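A single protein chain has been omitted from the complex, and every remaining protein chain is retained in its original position.
So that you can tell them apart, the chains are marked A and B in the order they are listed, and the count of residues begins at 1 in each.
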Amino acid sequence: MEIPYTVKPRPDTGLYNAKLGIWLFLASEVMLFGALFSSYVLLRVGAVPGTWSMGLMDIMVGAGNTMVLIASSMFIVLAWAQLKQGNLAGYKKWKWATIACAVLFLVVKWSYEWPTKFKHYDIWLSSTVELHKKLEQGYHLVAEKHARESHQEGEDAGSHGGLAKHYVEEEIFTKRFFKEPSGDSHKAFDVAWEQGTLALSGHINSYEEAQINVRISGWKADAGVSEVDAEKTLARFGAGDPAKLRKQGGLLLEKTDYDTAKRVEYALGQAGFTLALGVAGYTEKTKEEEGAAWVWRTKRVAEDIGGQPRVRSIIVSLDHSHHQKIKVETKHIKRLSAFEPKHSTFFGIYYTITGLHAAHVFGGIIVMLYNMLPIGLSMWHKDRERFTNRIETFGLFWHFVDLVWIFLFPILYIL
Amino acid sequence: MGDSHDSPDFLQYLIRLFYMVGGVLVAGTLITVLIDVLFAFPLPVAALIGLLIALVKAGFVVAVFMHYKWDKKLIMITWTMVLTFIFFAGMMGLIMWAEGDHPQVRENILYRDELSAFWIVAAALFGLALPVSFTVLTIKQLSQPAPVEAAAPSAKRAAKKTKR
Partner (left out) sequence: MSDKAEVTQVQVQEAVGVHHDEHEEHPQHGFWRTYIFSTDHKMIGMQYGFCGLAFLFFGFCLIAMMRWSMAYDGEPIPFVGPILEALLGSGVAPGGVMQPELYNVFGAMHGTIMVFMGIVPAAFAAFGNYVVPLQIGAVDMAFPRVNMASFWAFFFGCVVMTVSFFIPGGAAQAGWTSYSPLATVIPTDGQTYWLIGMVLLITSSLLGAVNFLATIINMRAPGMTWLRLPFFVWAQFITAFLLLLAFPPLEAAGILQLMDRVLETSFFLPTGLVVGGQDVDVSGGGSPLLWQHLFWFLAHPEVYVLILPGMGIVAEIIANNTRKPIWGYKFLVGSVVVLGFIAFIVWAHHMYMTGMGTVISAFFQTTTLLISIPSVIILTCLLISLWGGSIRFNTPMLFALAFLPMFGIGGLTGLPLGFNFSDVALHDSYYVIAHFHYVVAPGTIFAIFAGVYYWFPKMTGRKMSEFWGKVHFWLSLIFMNLIFMPMFAQGMAGMSRRMSDGGATYSLANPDNADVTVGAFSDTIMGMNVSISAAAWAMLVAQVPFIINLFRSVKYGEKIESDNPWQATTLEWETPTPPPHGNFIKEIKVYRDPYEYSVPGAKKDFSPQAQPAK
């Protein structure tokens, strides 16, 4: 059995099967990305004024990546042209160039664009008074300096509060949500200021984490663990007198860190013990060396340990404040999020669309690599025209991926 | 791509064209960035400019890189694409429209702008016009005289021995 029109186009439709198939597939892709673009527009149009972030993207990186994709798109079609001329070596040259571009594109995204965002936090507070206080603390120095430099007479110059508020509106709020000041931006800022929906925006420098006392309060014999084994487990965690501790309870670990406490709690729980965790005090820790991105979540920070939060406060260095550090107490935090998908609908759609696009790029790379391997190339030696068609078909897909990015770039980076 | 376009000369011409289009696309990107850096247009204008440039770029990619320009027989696909785009744009427009027509809370009262009957009638007429025009198209297409016998040559059939 041989399927017709796998190589030569059918005369009346002018297409060979694969080309027809890929165009149809692209039609469905148009609908897929179309729906996402529509969602983007709808969410953006429906957003409360002053909540849709703009200008957080690095345009230069975006433009660079756009050109990388454009180049790769050009390379793949050149690779195909080489095949048309029967030049396999030329094909390989251009194909490797295409792959290199595609990989570069992903590397920029993966190791630079996204990770930097995961380290930048917005913190919303539950109290407006507290918010104003923190902004004042964080910004009064730069605000004064700014006012001096620009010889600006604020409405109520002299009062620090006025200056900081002015600075936040001009340098932070308006730039981020409106780009240019206008009546709308002013109104939106007033609302956000009054209702306390502004966020403290910056990097987390350090935080005060609980030191935990782990206390054994009892042991159940019916948990299926023998006394000996249970005591062995205790000993493993440094109990001096496991037998006594098992029978009478008492302090097992003093002022240990959170991770250890949790590990012990789990392991001993398995061995039939009931434990009580309590906060003995707080120490300041720097998160820097761990370098972990997006670890901070509202729930995690506020996790209840014997009646007190896991983290008492976090020390934030605010954006555009010349590294002025402020201390935000957990009890005032309403929500905290890095620039990750859950941050806002803007970041949500940003990561979804670019992520889906990146997935297409990734899939493309796999297919391209396959077509460079002996197993892929064997078709060239069997049936040149068919292999050429295959590269043409793949090229159509690849151009489409480029096309999506051509629209993504202005929409996500510029607007 | 049609066979008539397989001549070496034409390929050379194509390759030159590919380089040129590559240049145009890069230029388009640079222009976009430049405009953004140099001017501060209000959002709608910026959106219009950005999307227009993107559309031009997309046109080049489709026409030349995807050599749509020379695939004259893609009428079927063209229609699919055009219709697809219309659906997409229409859907976007409609749901935005719907969203804009939401009741809103103003001074603690659920409030909805009263729309003039004009718009309602217009929407209904639009709803009438779309299907009707498509129907007319279909009828036209169907009432064309039947094409002459069997354009396609006979395919290789199951019973034929394969070459191997």
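The definition used in the following text is that contacts are C-beta pairs under 8 Å (C-beta built on N, C-alpha and C of every residue); 3 or more make two chains touch, one makes a residue touch a chain.
Here the structure is a predicted model, which means the values were calculated and not measured.
Touching the chain that is not shown, out of A:M31, A:L88 or A:I305: A:M31 (per the contact rule at the top).
Chain A meets the missing chain through residues 1-5, 10, 13, 15-18, 20-21, 24-25, 27-29, 31-36, 39, 42-43, 46-48, 51, 298-299, 335, 337, 340-345, 347-349, 351-352, 356. With the whole complex as reference, residues 76, 80, 83-84, 87, 90-91, 94-95, 97-103, 115, 119-128, 130-132, 134-135, 138-139, 142, 146-147, 149-150, 152-155, 157-162, 164 of chain B touch the missing chain.
Please note the rule applied: only the chains that are shown with their structure count from here on.
Contacts from chain B toward chain A in the complex involve residues 1-2, 6, 8, 11, 14-15, 18-19, 21-22, 25-26, 29-30, 32-33, 36-37, 40, 42-43, 46-47, 50-51, 53-54, 57-58, 61-62, 65-66, 71-74, 76-77, 80-81, 84-85, 87-88, 91-92, 95-96, 99-100, 151-153, 155-156, 158, 160, 162. If you check the complex, the residues on chain A that touch chain B are 1-2, 4-5, 9-15, 20, 23-24, 26-27, 30-31, 34-35, 37-38, 41-42, 45-46, 59-60, 63, 66-67, 70-71, 73-74, 77-78, 81, 84-85, 179-180, 392, 395-396, 399-400, 402-403, 406-407, 409-411, 414-415.
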